[in-house]
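Omission of a single protein chain aside, the complex is shown with its protein chains in their original locations.
Coming up: subunit A.
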Amino acid sequence: MTTVPTKAKSTAARKVGRTAVPRPKRPVKAGRLFTPWLLVVPALIWLVVFSLWPSINTVFLSFTDARPLSSDAAFIGTENFRTLLADPQVWTALLNSVIYMAICLPVLTVVPLLLAVLVEKKLPGITFFRTAFYTPVIASAVVVGLIWSWMLDDRGAINGMAESLGFVSESIPFLTDRWLLLISAISLTIWKGLGYYMIIYLAALGNIGKELHEAAALDGAGAARRLWSVTMPGVRGTMILVGILVCVSALRVFSELFILTNGTGGPGGEDNSLVMLIQQYARGFSGNLGYASALSLLLFLVTLVPMLVLARLNRKGAR
(Lines give C-alpha, C1' and ligand atoms only; values in the text may rest on other atoms or scores of the structure.)
Protein backbone atom coordinates (compact mmCIF):
# COMPACT_ATOMS: atom_id res chain seq x y z
CA MET A 1 0.00 0.00 0.00
CA THR A 2 1.40 3.37 -1.00
CA THR A 3 1.78 5.95 1.73
CA VAL A 4 0.66 9.43 0.77
CA PRO A 5 3.10 11.89 2.33
CA THR A 6 1.58 14.68 4.35
CA LYS A 7 2.24 18.31 3.41
CA ALA A 8 4.69 18.72 6.24
CA LYS A 9 6.58 15.62 5.41
CA SER A 10 6.86 16.54 1.72
CA THR A 11 8.06 20.06 2.63
CA ALA A 12 10.70 18.61 4.86
CA ALA A 13 11.70 16.21 2.14
CA ARG A 14 12.07 19.07 -0.34
CA LYS A 15 14.20 20.98 2.09
CA VAL A 16 16.68 18.18 2.52
CA GLY A 17 16.50 17.43 -1.15
CA ARG A 18 15.69 13.79 -0.88
CA THR A 19 12.68 11.56 -0.70
CA ALA A 20 11.28 11.11 2.75
CA VAL A 21 11.82 7.57 3.87
CA PRO A 22 10.35 6.71 7.22
CA ARG A 23 13.12 5.62 9.58
CA PRO A 24 12.64 2.53 11.65
CA LYS A 25 11.85 3.45 15.23
CA ARG A 26 14.63 2.67 17.70
CA PRO A 27 13.91 2.14 21.33
CA VAL A 28 15.09 5.19 23.34
CA LYS A 29 17.19 4.25 26.32
CA ALA A 30 16.00 5.73 29.58
CA GLY A 31 19.49 7.06 30.26
CA ARG A 32 19.53 9.07 27.02
CA LEU A 33 16.26 10.68 28.03
CA PHE A 34 17.23 11.64 31.53
CA THR A 35 20.95 12.40 31.26
CA PRO A 36 20.49 15.87 29.74
CA TRP A 37 18.04 16.75 32.48
CA LEU A 38 20.39 15.45 35.13
CA LEU A 39 23.08 17.71 33.74
CA VAL A 40 20.92 20.80 33.95
CA VAL A 41 19.56 20.02 37.42
CA PRO A 42 22.30 21.94 39.34
CA ALA A 43 21.77 25.01 37.15
CA LEU A 44 18.02 24.61 37.48
CA ILE A 45 18.21 24.45 41.28
CA TRP A 46 20.43 27.52 41.32
CA LEU A 47 18.01 29.36 39.02
CA VAL A 48 14.95 28.47 41.09
CA VAL A 49 16.49 29.13 44.52
CA PHE A 50 18.38 32.31 43.78
CA SER A 51 16.46 33.87 40.92
CA LEU A 52 12.93 32.62 40.35
CA TRP A 53 11.85 32.07 43.94
CA PRO A 54 13.03 35.48 45.24
CA SER A 55 11.30 37.16 42.30
CA ILE A 56 8.04 35.32 42.90
CA ASN A 57 8.35 35.95 46.64
CA THR A 58 8.76 39.67 45.99
CA VAL A 59 5.49 39.70 44.06
CA PHE A 60 3.82 37.80 46.88
CA LEU A 61 5.24 40.08 49.58
CA SER A 62 4.07 43.20 47.77
CA PHE A 63 0.49 42.23 48.64
CA THR A 64 1.25 41.75 52.33
CA ASP A 65 2.29 43.84 55.33
CA ALA A 66 5.42 41.70 55.89
CA ARG A 67 7.95 42.83 58.52
CA PRO A 68 11.44 41.45 59.10
CA LEU A 69 10.69 39.84 62.46
CA SER A 70 7.04 39.00 62.02
CA SER A 71 6.21 35.56 60.71
CA ASP A 72 2.51 36.26 60.19
CA ALA A 73 2.38 38.64 57.24
CA ALA A 74 -1.24 39.51 56.44
CA PHE A 75 -2.57 39.75 52.91
CA ILE A 76 -3.60 43.37 52.39
CA GLY A 77 -4.49 43.32 48.71
CA THR A 78 -3.42 46.36 46.72
CA GLU A 79 -2.98 48.66 49.71
CA ASN A 80 0.80 48.94 49.26
CA PHE A 81 0.30 49.96 45.64
CA ARG A 82 -2.34 52.53 46.54
CA THR A 83 -0.01 53.93 49.19
CA LEU A 84 2.92 54.19 46.81
CA LEU A 85 0.83 55.91 44.15
CA ALA A 86 -0.13 58.54 46.74
CA ASP A 87 3.45 58.89 48.04
CA PRO A 88 5.15 62.04 46.69
CA GLN A 89 8.56 60.53 47.50
CA VAL A 90 7.87 57.75 45.00
CA TRP A 91 6.95 60.18 42.23
CA THR A 92 10.05 62.27 42.91
CA ALA A 93 12.24 59.16 42.81
CA LEU A 94 10.52 57.97 39.64
CA LEU A 95 11.04 61.35 37.98
CA ASN A 96 14.73 61.27 38.95
CA SER A 97 15.10 57.77 37.53
CA VAL A 98 13.39 58.72 34.26
CA ILE A 99 15.54 61.87 33.88
CA TYR A 100 18.58 59.75 34.62
CA MET A 101 17.62 57.34 31.86
CA ALA A 102 16.62 60.06 29.40
CA ILE A 103 20.08 61.65 29.59
CA CYS A 104 22.18 58.51 29.95
CA LEU A 105 20.49 56.59 27.11
CA PRO A 106 21.50 58.80 24.14
CA VAL A 107 24.87 59.78 25.57
CA LEU A 108 25.99 56.31 26.58
CA THR A 109 24.68 54.74 23.39
CA VAL A 110 26.38 57.12 20.96
CA VAL A 111 29.53 58.53 22.62
CA PRO A 112 31.12 55.12 23.40
CA LEU A 113 30.57 54.17 19.75
CA LEU A 114 32.46 57.27 18.62
CA LEU A 115 35.21 56.50 21.12
CA ALA A 116 35.39 52.92 19.87
CA VAL A 117 35.69 54.11 16.27
CA LEU A 118 38.53 56.41 17.34
CA VAL A 119 40.51 53.87 19.35
CA GLU A 120 39.86 51.00 16.92
CA LYS A 121 42.51 52.33 14.56
CA LYS A 122 45.87 50.63 14.81
CA LEU A 123 48.07 53.62 15.57
CA PRO A 124 51.19 53.82 17.72
CA GLY A 125 50.22 54.49 21.36
CA ILE A 126 46.50 53.80 20.82
CA THR A 127 46.60 51.22 23.64
CA PHE A 128 47.21 54.05 26.07
CA PHE A 129 43.94 55.71 25.06
CA ARG A 130 42.01 52.44 25.22
CA THR A 131 43.35 51.85 28.75
CA ALA A 132 42.70 55.43 29.81
CA PHE A 133 39.07 55.27 28.71
CA TYR A 134 38.60 51.94 30.43
CA THR A 135 40.24 52.89 33.73
CA PRO A 136 37.09 54.40 35.35
CA VAL A 137 35.26 51.12 34.69
CA ILE A 138 37.59 49.08 36.86
CA ALA A 139 37.76 51.67 39.62
CA SER A 140 35.54 50.91 42.62
CA ALA A 141 32.23 52.79 42.53
CA VAL A 142 32.73 53.81 46.17
CA VAL A 143 36.21 55.23 45.60
CA VAL A 144 35.09 57.02 42.44
CA GLY A 145 32.07 58.42 44.29
CA LEU A 146 34.23 59.71 47.14
CA ILE A 147 36.68 61.34 44.74
CA TRP A 148 33.81 63.05 42.94
CA SER A 149 32.34 64.16 46.29
CA TRP A 150 35.64 65.84 47.15
CA MET A 151 35.83 67.43 43.71
CA LEU A 152 32.27 68.74 43.83
CA ASP A 153 32.26 69.87 47.45
CA ASP A 154 31.76 73.56 48.24
CA ARG A 155 35.45 73.78 48.93
CA GLY A 156 36.40 71.07 46.47
CA ALA A 157 38.67 71.19 43.45
CA ILE A 158 36.09 72.38 40.91
CA ASN A 159 34.69 75.18 43.06
CA GLY A 160 38.18 76.19 44.16
CA MET A 161 39.34 76.43 40.57
CA ALA A 162 36.23 78.29 39.41
CA GLU A 163 36.54 80.79 42.25
CA SER A 164 40.28 81.36 41.81
CA LEU A 165 39.79 81.96 38.09
CA GLY A 166 37.01 84.42 38.89
CA PHE A 167 34.26 82.49 37.09
CA VAL A 168 32.05 82.45 40.19
CA SER A 169 31.95 84.54 43.34
CA GLU A 170 30.14 81.91 45.41
CA SER A 171 30.52 78.15 45.48
CA ILE A 172 28.31 76.23 43.07
CA PRO A 173 26.08 73.95 45.18
CA PHE A 174 26.81 70.77 43.24
CA LEU A 175 25.95 68.55 46.21
CA THR A 176 23.07 70.45 47.79
CA ASP A 177 20.99 71.71 44.87
CA ARG A 178 18.44 69.20 43.69
CA TRP A 179 19.11 69.44 39.94
CA LEU A 180 22.86 70.06 40.13
CA LEU A 181 23.21 67.02 42.36
CA LEU A 182 21.25 64.88 39.90
CA ILE A 183 23.30 66.17 36.96
CA SER A 184 26.51 65.51 38.94
CA ALA A 185 25.45 61.92 39.56
CA ILE A 186 24.51 61.49 35.87
CA SER A 187 27.92 62.87 34.85
CA LEU A 188 29.58 60.37 37.16
CA THR A 189 27.58 57.51 35.63
CA ILE A 190 28.46 58.63 32.11
CA TRP A 191 32.14 59.07 32.96
CA LYS A 192 32.25 55.61 34.50
CA GLY A 193 30.20 53.93 31.74
CA LEU A 194 31.96 55.27 28.62
CA GLY A 195 34.82 52.79 28.73
CA TYR A 196 32.58 49.83 29.45
CA TYR A 197 30.30 50.36 26.47
CA MET A 198 33.29 51.32 24.32
CA ILE A 199 34.69 47.81 24.82
CA ILE A 200 31.39 46.27 23.75
CA TYR A 201 31.39 48.41 20.60
CA LEU A 202 35.00 47.54 19.89
CA ALA A 203 34.05 43.87 19.77
CA ALA A 204 31.15 44.66 17.44
CA LEU A 205 33.26 46.84 15.15
CA GLY A 206 35.62 43.93 14.60
CA ASN A 207 32.76 42.06 12.91
CA ILE A 208 32.23 44.69 10.18
CA GLY A 209 34.15 43.67 7.13
CA LYS A 210 36.90 46.06 6.02
CA GLU A 211 35.81 45.61 2.41
CA LEU A 212 32.56 47.46 3.16
CA HIS A 213 34.48 50.53 4.34
CA GLU A 214 36.85 50.24 1.38
CA ALA A 215 33.98 49.99 -1.08
CA ALA A 216 32.28 53.01 0.51
CA ALA A 217 35.53 54.95 0.38
CA LEU A 218 35.95 54.08 -3.31
CA ASP A 219 32.45 55.40 -3.88
CA GLY A 220 33.62 58.70 -2.38
CA ALA A 221 32.02 58.43 1.06
CA GLY A 222 33.77 60.52 3.74
CA ALA A 223 34.41 59.47 7.32
CA ALA A 224 31.04 60.77 8.57
CA ARG A 225 29.14 59.15 5.74
CA ARG A 226 30.92 55.82 6.35
CA LEU A 227 30.09 56.04 10.02
CA TRP A 228 26.42 56.65 9.26
CA SER A 229 26.00 54.23 6.36
CA VAL A 230 28.44 51.42 7.14
CA THR A 231 29.43 51.43 10.81
CA MET A 232 26.09 52.21 12.43
CA PRO A 233 24.04 49.63 10.50
CA GLY A 234 26.80 47.14 11.28
CA VAL A 235 26.53 47.66 15.01
CA ARG A 236 22.76 48.21 15.12
CA GLY A 237 22.13 45.11 17.21
CA THR A 238 24.91 46.09 19.62
CA MET A 239 23.46 49.59 19.93
CA ILE A 240 20.13 48.11 20.93
CA LEU A 241 21.88 45.89 23.47
CA VAL A 242 23.83 48.86 24.87
CA GLY A 243 20.60 50.88 24.97
CA ILE A 244 18.90 48.17 27.01
CA LEU A 245 21.85 47.88 29.39
CA VAL A 246 22.00 51.66 29.84
CA CYS A 247 18.25 51.88 30.51
CA VAL A 248 18.33 49.14 33.10
CA SER A 249 21.35 50.53 34.94
CA ALA A 250 20.06 54.12 34.79
CA LEU A 251 16.67 53.21 36.19
CA ARG A 252 18.32 51.14 38.89
CA VAL A 253 20.94 53.75 39.81
CA PHE A 254 22.02 53.56 43.44
CA SER A 255 25.70 53.90 44.28
CA GLU A 256 26.35 57.24 42.56
CA LEU A 257 23.43 58.99 44.26
CA PHE A 258 23.98 57.19 47.54
CA ILE A 259 27.62 58.26 47.78
CA LEU A 260 27.14 61.83 46.57
CA THR A 261 24.29 62.35 49.06
CA ASN A 262 25.89 60.36 51.89
CA GLY A 263 22.91 58.05 51.76
CA THR A 264 20.48 60.83 52.64
CA GLY A 265 18.85 61.17 49.23
CA GLY A 266 19.89 64.81 49.17
CA PRO A 267 18.20 67.68 51.02
CA GLY A 268 14.54 66.76 51.37
CA GLY A 269 15.22 63.38 49.79
CA GLU A 270 14.73 65.10 46.43
CA ASP A 271 17.54 63.14 44.83
CA ASN A 272 16.38 59.70 45.83
CA SER A 273 16.23 57.07 43.14
CA LEU A 274 13.71 54.23 43.32
CA VAL A 275 16.40 51.83 44.52
CA MET A 276 17.47 54.22 47.28
CA LEU A 277 13.86 54.50 48.37
CA ILE A 278 13.53 50.72 48.44
CA GLN A 279 16.69 50.54 50.56
CA GLN A 280 15.35 53.19 52.96
CA TYR A 281 12.05 51.36 53.46
CA ALA A 282 13.40 47.82 53.59
CA ARG A 283 16.35 48.22 55.95
CA GLY A 284 16.43 47.68 59.68
CA PHE A 285 14.28 45.87 62.18
CA SER A 286 11.24 47.99 61.45
CA GLY A 287 11.59 47.79 57.69
CA ASN A 288 8.37 47.55 55.71
CA LEU A 289 9.12 44.59 53.45
CA GLY A 290 5.66 44.60 51.87
CA TYR A 291 5.91 48.23 50.79
CA ALA A 292 9.52 47.83 49.66
CA SER A 293 8.47 44.82 47.58
CA ALA A 294 5.69 46.86 45.98
CA LEU A 295 8.30 49.51 45.11
CA SER A 296 10.53 46.78 43.65
CA LEU A 297 7.66 45.61 41.48
CA LEU A 298 7.09 49.17 40.29
CA LEU A 299 10.78 49.45 39.44
CA PHE A 300 10.58 46.16 37.53
CA LEU A 301 7.61 47.39 35.49
CA VAL A 302 9.24 50.76 34.82
CA THR A 303 12.41 49.01 33.66
CA LEU A 304 10.43 46.68 31.43
CA VAL A 305 8.92 49.50 29.35
CA PRO A 306 12.11 50.84 27.68
CA MET A 307 13.40 47.30 27.29
CA LEU A 308 10.28 46.27 25.37
CA VAL A 309 10.42 49.43 23.24
CA LEU A 310 14.05 48.80 22.33
CA ALA A 311 13.41 45.12 21.67
CA ARG A 312 10.56 46.08 19.36
CA LEU A 313 12.78 48.57 17.54
CA ASN A 314 15.31 45.81 17.09
CA ARG A 315 12.72 43.46 15.58
CA LYS A 316 11.42 46.17 13.23
CA GLY A 317 14.91 46.99 12.08
CA ALA A 318 15.75 43.36 11.49
CA ARG A 319 12.83 42.90 9.09
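In this text, contacts are C-beta pairs under 8 Å (C-beta built on N, C-alpha and C of every residue); 3 or more make two chains touch, one makes a residue touch a chain; residues count from 1.
By our rule, contacts and distances are computed from a predicted model.
**Student:** UniProt names the one chain left off this complex as which of "Sugar ABC transporter substrate-binding protein", "glycine dehydrogenase (aminomethyl-transferring)", "Protein-export membrane protein SecF" or "Probable tRNA sulfurtransferase"?
**Tutor:** "Sugar ABC transporter substrate-binding protein"
**Student:** Quick one: say which of A:64, A:96, A:261 or A:296 touches the chain that got left out.
**Tutor:** A:261
**Student:** Kindly state which of the options A:64, A:171, A:255 or A:273 is in contact with the chain not pictured.
**Tutor:** Hidden-chain contact among the options goes to A:171.
**Student:** Among A:54, A:68 or A:209, which residue is in touch with the absent chain?
**Tutor:** Only one listed residue reaches the unshown chain, and that is A:68.
**Student:** Of the residues in subunit A, which ones touch the absent chain?
**Tutor:** 65, 67-70, 153-155, 171, 173, 175-176, 260-269, 280-281, 283-288
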